[in-house]
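Got a structure here, written out as structure tokens. Questions coming.
Left out: one protein chain. Kept in place: all the others.
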Amino acid sequence: MSLPMIAAPPPTLAGALLVLVVVLPLLGFLPFFFLGARIAERLALGLLALGLIGALAIAAEVSGSGAAVAYFIGGWAPPLGVALRADGFSALMLAMTAAALLATGLFAMTGIGAARPRMPPVFWPLVLAAACALNLAFTAEDLFTLFVALELLTFAAVPLVCLDGRPAQYEAALRYLLYALFGSALYLLGVVLIYGLYGTLDILLIAGRVAVEARSPPALMLALALMSVGLMAKAALFPFYLWLPPAHAGAPAAASAMLSAVVIKAPLFLLLRLWLDLAPQTLAFAAGPLIAACGAGAILLCGLFALGQKRLKLMIAYSTAAQIGYLCLVVPLAAGAADGGLALTAGAIHLVSHAFSKAAMFMAAGLIYEALGHDRMDGLRGVGRALPVSLFAFALGGASLMGLPPSGGFTAKVMLLTAAVGQQAWWIVAVVMAGGLLAAGYVLKVIVPALQAPDRPLEITPVSRGREMVALALALGAVALGFLPLEPSPFLAIGRPGAWAEAVQ
Amino acid sequence: MSLFFDAALILLAIVVALKVVTGRDPLTDVIAFIAYGIVLTLVWVRLAAVDVALTEVAVGSGATGLVLLRAAGAAATAKQEARPGRVTKGLAALVSLVVFLLLAAAVLAWPKPQPSLALAVAEHLPATGLGNPITGVLIVFRALDTLLETVVLLLALVGIWALAPDRTGARAWSGTPAPLSGMTPSGAQVLLAQLLLPVGLLVTVYQFWAGANVPAGAFQGGAVLGAMWVLLLLARLAPLPRLEQPGLAVLVLAGPFAFLATGLAGWVWAGGFLDYPEGIEKPVIIVVEAAIVVSIGVTLGLLVLGPAGPQAADRPGADAS
Partner (left out) sequence: MSAAPLIGLGGAALVAIGLYGLIVGSDGLKRVLAFNILGGGMFLVFGAVARRGADGGFGGDPVPHALVITGIVVAFSATALAVALLNRLAAASAEEGKAPSDTPGGPS
């Protein structure tokens, strides 16, 4: 039984860019072995800047041509070969990742007074490897190539967690690795079952086969379930959130920002693709509420845990575990419904605004830690006067998490609520509202004391103004997303399946 | 008769796996795991997948077993988490049983005829000039996966070297790894080396033989190369490497970067990324493959050796950051 080959895409510059944004970061390995930390840093920043230019060029091409960009590696068409493809959603993810990673790089840059990661020559290749893995995860069409991307991401992220070399970090890194391995094993098991059913690993080809089946085979349901659980373990989605807080809170600030902002977004993005692009609509309808229930658990429980934290960085980490729950709420609302575009747009804006605001908050928390020498919640009185810029960045990021206008968080929540009301999913409405209140609780718990006068003069170690500005710029990015129109984005519809996307095109 | 043999092998694998999962002594568990790998190797031979069998015995059983042996000593002294109670065990057994039943149902309900890419590979393999279909898939049709797989190895090496204890100096990871037989009773390791050395030799001989008959079929040789090096180290026939040597870095990077450079050159001399120039595909592939074999071998060996250990030159407690 042979599958129809897909016609090769015309060779375009944007297609070549898809390959380059994946493989060029690998050049960052050379300095690790041969050159000093200073050169490693300059090369890394240069590559990250090039990555941003490449990602923006891809987005411009997708937007300009109104079609997805694709590239067949080595000229071999799927199912035999591997395809890279960027539709509107993927292009947005590429741009977001490139921007967040460049900001992380600027924040981590060695400067006067900058608290360097313990081993700069290790930090930079890991950041670049993460860039390679993320760009691959957002563009690969092949389920096994996606597995390799997820593994690369894990191998880049785990050493970042223990850069400072404290025993607690080793423990957090080990736990992270074990959860990630559990996740990748289940994901790959699902991939094996799908290959057994359809003899291909290309998502587009599988989706084409799945859509015309009268009844989905039980093995497909099992495969989707296994892959979902695997991706949830990798993304730290409830109930698999246990590994995230110690790992993200224990890492150096630049690494925390990157891990929370973009690294866990790759498995989440794939979870959305699995149910919106690959699974048959009937299955997505049936499974959507289950996934959304996990999201609700994340928003409510991890939100409560965040409220109870005594350390600033742990609080922000629990907030990450809570915030990713919103993306699960998107699945039932976006799966095949006529107004699915609204929910998908909400999810995409939430992904990006959470990335920017959470990176800003982790950076601000890192600066506060550096200035005070601790990050205990009960010792934050007066920080607002000592570090106004950092606290402002933290507050702006927090406002987006709460969903205050104008912010990406507000825009995303309004659209999510509109979609939920439109489909009369009242429990989702309730969860979104409660989640906003919890976020308000834990953000204000930091900001209110920080704005008060300190009990006694604070001993402040000066921090770099440039690094404060990076945090502020990211937070302002999250605010800027609040000025997007409250409607399904035509850009996100480009190259995507579904009734809504076809109507827009 | 052969079905009986298969059933016996599978049963053996299950028994050994249960032994690994339920055992109480780390060293015994690891040795049982190595046995598990050898049983799986035989199953792969029964599945007519000799290339996979070779990889399984060299990497899945051999190299993985050696790495795990290094941990067995540490695990004996590490603090144990509370052993799970009856309820946890019961729930875990239930979950596992459900997963088994669902998987079994899926396995028995696979479509007939089985969808497969074998015909597509057979159709396009001649265009690559390669004789071994698996090499064709690894180096040509799915070259991106293989390129990134070599990067995964590299990344694991960076991650492991970064775990070296802090020391002042030009390179944080400089120095030699701790000796291989430092942590576990050396008797077990010497025995293992004595057992594996002839196996490794046999495999290497097979690789050369297969290389003669099946063009460019030696891709899996890297694993065996690495295993042989580690065996030499175990038997103390080779000195431990100093990790900061530039020569070592060249060996480690040669494969991934030769592959990457060839891929990028595809835009110049062929149709695009990872496209090989027409007419001279085979020599180009063989050069790339040779580089990959060396890099994979050296990297696997280094991964087994682990990060630089405490150096004789360092005083204890000198790890100022």
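Miscellaneous remarks
Each chain carries a letter (A and B) given by its place in the written order, and its residues are counted from 1.
To be clear about the criterion, contacts are C-beta pairs under 8 Å (C-beta built on N, C-alpha and C of every residue); 3 or more make two chains touch, one makes a residue touch a chain.
Everything quoted here is computed from the prediction, not taken from an experiment.
Across A:Leu314, A:Leu387, A:Val432 or A:Ala450, the single residue that touches the chain missing here is A:Leu314.
The chain omitted from view is touched by exactly one of A:Ala133, A:Val148, A:Ala254 or A:Ala425, namely A:Val148.
Although one chain is not shown, part of chain A still touches it, namely residues 80, 144, 147-148, 151, 154-155, 158-159, 162, 164, 166-174, 177-178, 181-182, 184-185, 188-189, 192-193, 195-196, 199, 246, 249-250, 311-314, 365-366, 369, 374-375. Interface with the hidden chain, as seen from chain B, comprises residues 2-3, 6-7, 10, 13-14, 17-18, 20-21, 26, 29-30, 33, 36-37, 40, 43-44, 46-49, 51-52, 55-56, 59-60, 63-64, 67-68, 70-72, 74-75, 77-84, 88-89, 91-93, 95-97, 99-100, 103-104, 107-108, 110, 114-119, 121-123, 133-134, 136-138, 141-142, 145-146, 149, 152-153, 155-156, 159-160, 163, 165, 183, 220, 223, 296, 300, 303-304, 306-307, 317.
As a working rule, only the chains that are shown with their structure count from here on.
On chain A, the positions that touch chain B within their shared complex are 1-3, 11, 16, 19, 23, 26, 29-30, 32-34, 71, 73-76, 79-82, 118-119, 121-122, 125-126, 129, 132, 136, 144-145, 148-149, 151-152, 155-156, 158-159, 162-163, 165, 170, 189, 193, 196-200, 217-219, 222-223. Chain B makes touch with chain A in their complex at residues 102-103, 105-107, 109-111, 113-117, 119-121, 124, 140-145, 147-149, 151-152, 154-156, 158-159, 161-163, 166, 171-172, 246, 249, 252-253, 256-257, 260, 263-264, 266-267, 271-276, 321.
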